[in-house]
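One chain of protein is taken out of this complex; the other chains stay put.
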Amino acid sequence: MAPISYHLILSGILFTIGVMGVLLRRNTIIIFMAIELMLNAVNLSFVALARHLGSMDGQLIVLFVMAVAAAEAAVGLAIILMVFRNKETINADELKLMRW
Amino acid sequence: MDLLTFFMLAVPLVLFAAVVILHPSPVYSAMSLVVVMSFLALYFFFLDAHMLGWFQIIVYAGSIMVLFLFVIMLLNLQNDPQEHQQPSLRTASRIGGAVLIAELVFLFSRSSSSEKAAAELPEGFGTVVALSEKLFTDFLIPFEITSILLLIAAVGAVVLAKR
Partner (left out) sequence: MEHAHATAQALSLSLSVSYLRYIPLFPLLGVLFNIFLGHRLGRKAVNIVSPGMVFLSFLVSLHAFWNLPEGGRLVDTMWLWISSGTLHVDFALQVDQLSAMMILVVTGVGFLIHVYSTGYMAHDHDVARYFAYLNLFTASMLLLVLGENLLLLFVGWEGVGLCSYLLIGFWYTDDEKASAGKKAFIVNRVGDAGFLLGLFLLFWTLGESNVWTLSFSTIQQHIAAVPAEVATVICLLLFVGAAGKSAQIPLYVWLPDAMAGPTPVSALIHAATMVTAGIYMIARLNFLYALSPTALSVVATVGAATAFFAATIGLVQTDIKKVLAYSTVSQLGYMFLALGVGAYTAGVFHLMTHAFFKALLFLGAGSVIHGMSDEQDITKMGGLKSKMPVTFWTFFIACLAIAGVPGLSGFFSKDLILEEAYASPLGSPMLWLVGTIGAGMTAFYMFRLLFVTFFGENRASHEVQHHIHESPASMTVPLAILAVLSIVGGYFPLLHFLSPLFGEHHEPHVAPLIKYLPTVVGLGGIALAYVMYVLNPAIADNMARGLSAFHKLLFNKYYIDEIYDAVIVRPIVGMSNWLWKVWDAIVIDGTVNGAAHTMEANGSLLRLWQNGNVQNYALSFLIGAMAILGYYLW
């Protein structure tokens, strides 16, 4: 039997890979995918803990996370479309509206 | 889940996840992500989350990834030869990532020392019946709210994309 810490560490590794993707890539779609990766990493730890504790609550949380992720993907990708239409680019470092 | 299964699933997960963020082509990234999702679904099956495993495949690997690919196609994104983050940010990010993984591993391995044996699983754990029973009793209100959220997201996406 793989101990619970193995699952959790795997989840941490996947999460960190997602973080690195968000920070290192300029393409907003890739960044978006990295965020999905982070969400999935967290899902993994939820499911592992639910199994470990013998409680269904963790699985239900994952269900809600999936629903939120679906909503986020729909809206987020729509925003990326809009940005591309207006700015002709989806590179994160070329979108500098959030400054003084 | 025995150790062999764990590593058979964990190694491809990490590798494909790395491909997602490292490959210059968005299409390759997306396809790698689909693989990651599928492996995760398998992972869920082994963790007795049968229903969630199917959801993982349908919702994530299916609909969400199709959405991604669709947008990539719409934008007609090519490999960007200049796809490099500024050096200072890159260095800082790498250090940050190293510290983060160190912290997380430290945290989780420390918690394993006081680990108790896994609890006994109740009858029908992770099945549709168990999941829906909880969903329509204890989690009814969050469930309804989620449905409203999805509706709003759908409308919002349509409005945004139409403009």
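The first chain written gets the first letter, and so on, giving A and B; residue counts start at 1 in each chain.
By our rule, a residue touches a chain if its C-beta (ideal position, glycine included) is under 8 Å from a C-beta of that chain, and two chains touch if they have at least 3 such contacts.
Worth saying up front: this structure is predicted, and the values here are computed from it rather than measured.
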Partner chains on view for the chain not depicted: A, B
Residue among B:M8, B:L75 or B:L100 touching the omitted chain: B:L100
Chain not shown: contacting residue from A:V19, A:A41 or A:I80: A:V19
Residues from chain A at the interface with the omitted partner, ascending: 19, 22-23, 26, 31, 92-93, 95-100
Chain B residues that touch the omitted chain in the full complex: 85, 89, 92-93, 96, 99-100, 103, 106-107
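Operating definition for what follows: only the chains that are shown with their structure count from here on.
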Sites on chain B touched by chain A in the complex: 1-3, 5-6, 10, 13-14, 17-18, 20-21, 26, 29-30, 33, 36-37, 40, 43-44, 47-49, 51-52, 55-56, 59-60, 63-64, 67-68, 71-72, 74-75, 77, 80, 83-86, 89-90, 93-94, 96-97, 100-101, 104-105, 107-109, 111-112, 115, 118-122, 125-126, 130-131, 134-135, 139, 142-143, 146, 149-150, 152-154, 156-158, 160-161, 163
Complex interface listing, chain A residues touching chain B: 1-10, 12-21, 23-27, 29-30, 32-34, 36-37, 40, 43-44, 47-48, 50-57, 59-60, 62-64, 66-75, 77-82, 84, 90-91, 93
